[in-house]
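Written below as structure tokens is the structure these notes are about.
Of the protein chains in this complex, one is absent; all others appear in place.
And now, chain A:
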């Protein structure tokens, strides 16, 4: 039976269970007596017990069945001609599977064609087993729940508990996914560091993953220029643009703007935050880059590149302005109005009040916001893929080309490459480093912001 049909059938069974439980509960309802549960509660209790066990089973089954099917196929005589485990073998098997499922139009590898019947047969057999087990579970769960529908049975609290379990499971999915990602990142990075010394990777200054000496891969995988480029573009140039503009617009909006102006300007700043990063990317590459290069050449910088750090960094800064502005806005708004009144009543002008009282008071909040913004900027990918260079360069000159960690990860993983060469694995090591840095930045920023909030409660 196909997946959708099976799901429909299970839903039908649940509905039948719902109806019959309800009918049974209605039957024992008596006037002048109060029951802990209404017929609807009994109905849902049975319906949930009918549909959840088979769904849980199918979920687990979909994870293990491909392996079972493949094992069955490998046990057939046709599989004896397969090449030894490796890339080729995996590709033949996956092609055979696609043929069997009708997803592929033709076979490129004759062996795949030969394996197709075995695949189809194994698939059909296991599908049949899954269907049978799922239906049995539905009937067993629903039937058992149905026998519990009695006047004194607290179906209401039981249903509540099941719903709570479902909600918990939903939140666990997100947490488990995160943990899974981190674990796989650490795992792959571990394989990388088994071949390349961590010190070479973290402190080496030569980065050229295209030509790796197999005897000393660490020599050309020194990521320091990437870390520097990331920091230079994301934390220095981008912040040099975003911080003054973001802060000043926040000051204007909280201290000077009338409510009318504020109600116009704030949403417009938020539109800036909604522009897709790829649009910023081509704005940087097509509009800003030529202009900046010409300007740099004009003032006599011969080494000026059209993929300069300045272009990617400043466009990234523009992207971050609304982010800084809204965080600084929050920080300034959290400073009690009595602080401002106190200063004004001393005869301070509004700008003295802002620079001497409000900003110092809001500083921790602003610093926290800037740290969050930096962590966003260094993880930003699209702008640097489009506007930054792919060549690592340890430079202080903003007109020269620089590359970033994210840009290099994209470069390392696009194009063909074996999945266990130092070159590909380096992407995971970079990813892990980036993850650790952004994670730390976020933790520090959040704790700074939280402590600051508490100070004014």
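Here is the rule we go by: contacts are C-beta pairs under 8 Å (C-beta built on N, C-alpha and C of every residue); 3 or more make two chains touch, one makes a residue touch a chain; residues count from 1.
Going forward, contacts and distances are computed from a predicted model.
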- Note on the structure: Looking only at "Phosphate ABC transporter ATP-binding protein", "Succinate dehydrogenase cytochrome b558 subunit", "Acetyl-coenzyme A carboxylase carboxyl transferase subunit beta" or "Acyl carrier protein", the name UniProt gives the absent chain is "Phosphate ABC transporter ATP-binding protein"
- Looking at A:38, A:339, A:367 or A:444, which residue reaches the missing chain? A:339
- Note on the structure: Touch assignment to the omitted chain, from A:74, A:348, A:394 or A:410, lands on A:348
- Selected residue (touches chain absent from view) among A:161, A:356 or A:450: A:356
- Query: What chain A residues would touch the chain not displayed?
  - Reply: 258-259, 336, 338-349, 352, 356-357, 360-361, 455
